[in-house]
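Left out: one protein chain. Kept in place: all the others.
Right after this comes chain A.
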Amino acid sequence: MERTHHKQEINMTETLMNRINELISHYPEDKKKSALLPVLHEVQDAHDNWLSIELMDKVAEILEILPIEVYEVATFYTMFNLKPIGKYMFEFCQTSCCCLRGTEDLMDYTCEKLGVGIGETTPDGLFEVRGVECLGACGYAPMMQLGDFYKEHLTREKIDQLIADCRDNKIILHDK
């Protein structure tokens, strides 16, 4: 795995550690590793939505597994980000059913409005636009995921409003 040069400040707060221990308690005592995915989600949410090598090593230590066991999982699942990303990541579902209802045009519109291409972050680090595969909201297309939530039945007007709300710090990303 390529070593990243991005620095990440690791802050395992008491709240975070309590939540991690609660998640670990959901599995038998000798099966701590099973908590890996839920724990990675929690740790990532508490660290600007990405995982550095150092942070993954920390998770390995907590779950008493080898660092490689964390890396191989973090690289397999698309929801784990291995480098810093935009604070507000617009993840548009671009699978067929959403495309039938205009996703591609809406993605073009959003990219143009933010002045970025797909997969790029705005220079202020606020926004990133991505195309992802089916999010299970086909009947409410076009749609996107923003943090822990879905934004559905999207239109250009709703995109404008969302961008404005993000800039005004009105968007809640995680349900804690």
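Definition applied: a contact is a pair of C-beta atoms (placed from the backbone, for glycine too) under 8 Å apart; a residue touches a chain by one contact, two chains touch by 3 or more; residues count from 1.
By definition in this document, contacts and distances are computed from a predicted model.
**Q** Assuming one chain is omitted from the figure, identify its UniProt name from "STAS domain-containing protein", "NADH-quinone oxidoreductase subunit F", "ATP-binding cassette domain-containing protein" or "ABC transporter permease".
**A** UniProt lists the chain that is not shown as "NADH-quinone oxidoreductase subunit F".
**Q** Touching the absent chain in the whole complex: find that residue among A:Q8, A:S34 or A:T122.
**A** The single option touching the absent chain is A:S34.
**Q** Against the chain that's been left off, what residues of chain A make contact? List them.
**A** Missing-chain contacts on chain A: residues 26-28, 31, 33-38, 40-41, 63, 65, 69, 72-73, 76-80, 94-97, 99-101, 104, 132-141, 145, 148-150, 174-175.
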